[in-house]
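With one protein chain withheld, the remaining protein chains of the complex are depicted in position.
In this document, chain identifiers A and B correspond to the written order of the chains, with residue numbering beginning at 1 in each.
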Amino acid sequence: MKSIAEIEALIKKVSGLDTKRMYLNDFYHTWKESDDELAAVFAVAEALRGLRENNISSKCFDSGLGISVFRDNSTRTRFSFASACNLLGLEVQDLDEKKSQIAHGETVRETANMISFMADVIGIRDDMYIGKGHAYQVAVSNAVQEGFRDGILEQRPTIVNLQCDIDHPTQTMADMMSVINYFGGVDKLKGKKVAMTWAYSPSYGKPLSVPQGVIGLFTRFGMDVTLAHPEGYDVMPEIEQIAAKQAKASGGSYRKVNTMEEAFEGADIVYPKSWAPFAVMQERTDLVSEGRLDELDALEKKCLEHNAKFKNWECTEEMMARTNQGKALYLHCLPADISGVSCKQGEVASTVFDRYLDPLYKQASYKPYVIAAMIFLSKFQNPSAKLEQLLKRGDSRIL
Amino acid sequence: MKSIAEIEALIKKVSGLDTKRMYLNDFYHTWKESDDELAAVFAVAEALRGLRENNISSKCFDSGLGISVFRDNSTRTRFSFASACNLLGLEVQDLDEKKSQIAHGETVRETANMISFMADVIGIRDDMYIGKGHAYQVAVSNAVQEGFRDGILEQRPTIVNLQCDIDHPTQTMADMMSVINYFGGVDKLKGKKVAMTWAYSPSYGKPLSVPQGVIGLFTRFGMDVTLAHPEGYDVMPEIEQIAAKQAKASGGSYRKVNTMEEAFEGADIVYPKSWAPFAVMQERTDLVSEGRLDELDALEKKCLEHNAKFKNWECTEEMMARTNQGKALYLHCLPADISGVSCKQGEVASTVFDRYLDPLYKQASYKPYVIAAMIFLSKFQNPSAKLEQLLKRGDSRIL
Partner (left out) sequence: MKSIAEIEALIKKVSGLDTKRMYLNDFYHTWKESDDELAAVFAVAEALRGLRENNISSKCFDSGLGISVFRDNSTRTRFSFASACNLLGLEVQDLDEKKSQIAHGETVRETANMISFMADVIGIRDDMYIGKGHAYQVAVSNAVQEGFRDGILEQRPTIVNLQCDIDHPTQTMADMMSVINYFGGVDKLKGKKVAMTWAYSPSYGKPLSVPQGVIGLFTRFGMDVTLAHPEGYDVMPEIEQIAAKQAKASGGSYRKVNTMEEAFEGADIVYPKSWAPFAVMQERTDLVSEGRLDELDALEKKCLEHNAKFKNWECTEEMMARTNQGKALYLHCLPADISGVSCKQGEVASTVFDRYLDPLYKQASYKPYVIAAMIFLSKFQNPSAKLEQLLKRGDSRIL
């Protein structure tokens, strides 16, 4: 639990960061944000957590809606978004596209404006189809930006990317906050070895946004980041280029290897996680776009058969023993495919998973605060002054 | 954006209107409300909008539920109701009849009381079946009125008609607010020509409540209102009688013609919109009541084939050219069936629709405030005093 002095230090830190580009802006991909902007998300998140721990209200909206649009299932992110909105005083209103009167062919522009008359933020998950998810989020953003400009909307709702086809920033920023706290500060990360590796799962079609998001973020902190996956499970090449460039700039490194063993060797942090081959995701996207839905089953079958060739990509005790003193921090965005628990064989041995339950759950616990910080920074031009105001006001969260 | 002086002028206006019959009462059909009552809805809606534009909180409920019952799909009205409730401090709780333990044969009286222990308002959409929607809303109202009288409910929840089989008052009142603002005041409407016309759509079973609501409301402002539709697409005759009577009383006129062309001739406002033939809606209601569900498909097919005879009822550029200087205000409750966008051929040409995007979205933007005003007027005996109180309190909506 943070002391008031620690909260004040965080606020001071925020005041020294350049966040003006975040105001009334959207948060899509971490690599589009400056170092100051990422540092501001971490600091505001910690400050909001500190306020709550000290039973100090961080409500800054008296009314207003936080709209959620989940085009894929979600528990963690759904509850994290709801928690973040509630913490700030926004009421969540979910756009359930099945219950909605969204006409066939209704433009994104129309729907976006129609739901936004009193919306301060729109959180969107759209991670299923390559080339679609981010594009949809941008389309919604453009629509409400125009609506605001043209006097239709009284406020400009900002977009929080709750996972797209390219990045999953609320996840990876929470991952990074847990890493920073685990190692005792961002300055302790230089030279740490990170293994972002593919892992076997009997399920199909998992998005690429987590591995992409991890290499796109972790390479900014001077760490040695290794990506490992079987042949054919490449991530988007442009993200790899970003990762390589960032690693160089931060004094770390980025490389790709072909086995989990190699990646785990001496690692301080491991993130073994399944994803679909890019080509399969692309093919699925094409089949859906072209209405060839009857071919989807065959694609899934083929993909699962292919997956099954790589069952040895499992985070076992033996694999963990290769890491730095056998004690690497195990990360996962959850839910994991745990061998013998949620499936016969999967991403991780149950003994490994169980040993890391506490850090895993703590990792997840940062997400509500990361989302709240993203909203906060997009809504307040002078975020440190607003945090100061909340602290001074000192309203109790619970009576 | 309104100035504080303009808000004060609106509050003064409200204080001069007789709204006492609205207190603890329901809002069903505009023609049952006096001129003062309608004027009060407009003025309170504008005042609430003014407060929000000035970042002044209009929260007047510290706790309390706004129940929504949607027996038909909805996006715009769902989000408008949620926005209105949130603006006033009520939390929306949706009665999803599919997830509910509503026993077969459970009386409306029972369900209505069971959901209302802490409900201040109940918004209902029930527009699918002729003779049913309004009746259901009245049944709910009677149930909670009796519950309140008998000491079961501590407060009397008031009903807001979010669309029934007869009227769609939150829509048409928002339409009218946009017309008033477009033409620069209610006094500018005298003599304006309005064309409420049927339009072709490849979809089936659209309710009659919008055309009925429009002729039932627009005839009260001294305008010349024309209804146009193909043979067989009549609206309820009693609403036409009301329209005719009101037109006469207000110094305007009401007439019916048989072509879109005739209606559009010299019009200042056009509202081309599809609806189902009354007889078909009646037949559908009968089939459902009698459990003859297997005959519904045949009815739909017959109806769509019949519809297709009137594809020339489309709001094209040529049609718009017939209006006053070719510049009539195009209205639609949205979503529209746009030719070449949401369907092959539909209610409106895409070039016409696109030209009116801004006024169309602005038209929709009044709905949350109209709903909030209806709730406000049903909850406060002295609405101007309460508005004054909100203004004086001056709490910020956003910190």
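Criterion: contacts are C-beta pairs under 8 Å (C-beta built on N, C-alpha and C of every residue); 3 or more make two chains touch, one makes a residue touch a chain.
Please read all numbers here as calculations on a predicted model, not as lab measurements.
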>> Looking at the full complex, which residue from A:Gly123, A:Gly147, A:Pro368 or A:Pro383 touches the chain that isn't shown here?
In response: A:Pro368
>> Given that one chain is not shown, which residue among B:Ala9, B:Leu24 or B:Met118 touches it?
In response: B:Met118
> Per the definition of touch given earlier, which of A:Arg109, A:Lys256 or A:Arg397 contacts the omitted chain?
Replying inline: A:Arg397
>> Given that one chain is not shown, which residue among A:Ser57, A:Thr259 or A:Thr316 touches it?
In response: A:Ser57
>> Using the document's definition of touch, tell me which of B:Val108, B:Val138 or B:Ile152 contacts the absent chain.
In response: B:Ile152
> So which bits of subunit B touch the chain we can't see?
Replying inline: 60-65, 91, 93, 95, 99-107, 109-111, 113-115, 117-118, 120, 147, 150-154, 379-380, 386, 389-390
>> Even though one chain is hidden, which residues of subunit A still touch it in the full complex?
In response: 49, 52-53, 57-59, 70, 72-76, 78-80, 82-83, 86-87, 89, 91-92, 334-338, 341-343, 357-358, 361-362, 364-365, 367-368, 395-399
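Keep in mind that, in the parts below, only the chains that are shown with their structure count from here on.
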> Approximately how many whole Å separate the CA-defined centres of subunit A and subunit B?
Replying inline: 41
